[in-house]
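Excluded from the complex is one protein chain; the other protein chains are retained at their positions.
Moving on, here comes chain A:
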Amino acid sequence: MAAEREPPPLGEARQPELEELEDGEDLFTSTVSTLESSPSSPEPASLPTEDISINSNGPKPAEIILDDDREDLFAATEEVSLDSPEREPILSPDPTPAITPVTPTTLVTPRMESKSITAPVIFDRSREEIEEEANGDVFDIEINVSDPEKVGDGMNAYMAYRVTTKTSLSMFHKNEFSVKRRFSDFLGLHSKLATKYLHVGYIVPPAPEKSIVGMTKVKVGKEDSSSTEFVEKRRAALERYLQRTVKHPTLLQDPDLRQFLESSELPRAVNTQALSGAGILRMVNKAADAVNKMTIKMNESDAWFEEKQQQFENLDQQLRKLHSNVEALVCHRKELSANTAAFAKSAAMLGNSEDHTALSRALSQLAEVEEKIDQLHQEQAFADFYVFSELLGDYIRLIAAVKGVLDHRMKCWQKWQDAQVTLQKKREAEAKLQLANKPDKLQQAKDEIKEWETKVQQGERDFEQISKTIRKEVGRFEKERVKDFKTVIIKYLESLVQTQQQLIKYWEAFLPEAKAIA
């Protein structure tokens, strides 16, 4: 890919433009090789927005190959591995979305046909998925968290947030309603959802973190910018949390969620307090889990999971690094803003003492320009932070949730294995009893065997269920991740553009003043 191609100045001949566009084309062909299964969707190499020749990509869809072809529009490859029959590609409808709006349907069928290797499974699944998606079609719910209000005084004070829901879904009583909730309510909701869904493999979005320092400042009533910032940061985080939660089709059906959004009175969730009995129990459990994790050596027969585990580890590391870099940027930009403001004042003073009139005026103008630039820097820092940094933080927490879900699967497997071991022991015991010829104990043994056989079957079913759920969830997660990141980065880039435009305006206004110094 062209590394240092300078952007051609606008208004140049079409030929170079096309060249540039091909560059953009490259952006969207995924270079995933056959060995990696990429459950996320490929993207169109080009769209008819600019004068790109769609022809170059036209014939391609027909020849959908499952191997690594860079030009392949639908390079959502499948792993054709035979050792994991229960694994289902989480692909089906997903690849198809990314088609040029021109010919959506015609390109779908060739795709389906090519998957003849595991065709029946796909078709079944795809129908099932399409149905699900169809239900989500009327997925129309918008959540806003606003109006933070301090309630009460002193150390018992808390912030109440207004949660407004606008929806056309039938499961809710009204189309638009709002309630007042406090932070611990959100934590309570998360805790309920987590208990219900995490251990069966659903990735439950994590709630925003507690902050004792931040909250104390607010409680004590410090009305300074850092506490307003803190409240705003929390409000935005709560909003994002709810939006993510309702986007999850399964969680949306949950009655607890509905109650949270709808009912005007909510029982106080005391178990969320850090130092409560439940809190301490949680901490103990977490520690126990960590120990257990180290001792479970799972015999991973499914390469998909092994690979995903590794992938999420890497992603976690990378995101953390990026997050800390962005936080440094936010910090430095704030510093820059402060220093620019200080310089502006100083320049104004200098202008005042300068006795050459025109130079004096120019210096004052410079001071004004720098002041405006300071504002710009502040806004940019704001954008850096809210748009970019918070998203990264959210995803780091989400990945922790994903890892948690993968851990649950391991525990589930362990349980199944343990059941098998116990069953084996019971069988051996029964065999011994048979030889020893003790009829009454024998019956008991046979009953126990039956019981454990059921348990083993259940264990196996649970394991398969959780594996299936996780695959679906991970697919969904990756889709969401792609969407989220793109939206955010675009917004961020747009903010950068804005800043530059403003800078240009300010300096253009200043230049004649500087030139006017005689």
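Criterion: a residue touches a chain if its C-beta (ideal position, glycine included) is under 8 Å from a C-beta of that chain, and two chains touch if they have at least 3 such contacts; residues count from 1.
Note that contacts and distances are computed from a predicted model.
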Review point. So which of "Notchless protein homolog 1", "Protein misato-like 1", "V-type proton ATPase subunit a" or "Sorting nexin" is the UniProt name of the chain that got left out?
Key: "Sorting nexin"
Practice item. Looking beyond the chains shown, say which of A:151, A:283, A:421 or A:511 touches the absent one. Key: A:511
Point to revise | Residue touching the undisplayed chain, where the options are A:318, A:375, A:434 or A:458 | key: A:318
Study note, to complete from the structure: Across the whole complex, the chain not displayed is touched by chain A residues 1, 3, 7-10, 17, 20-21, 23-24, 26-32, 36, 38, 40-44, 46-47, 49-50, 52, 93, 96-99, 101, 104, 133-134, 136-137, 139, 311, 314-315, 318-319, 321-322, 325-326, 328-329, 332-333, 335-336, 339-340, 342-343, 345-347, 349-350, 352-356, 358-359, 362-363, 366, 478-479, 481-483, 485-487, 489-490, 493-494, 496-497, 500-501, 503-504, 507-508, 510-511, 514-515, 517
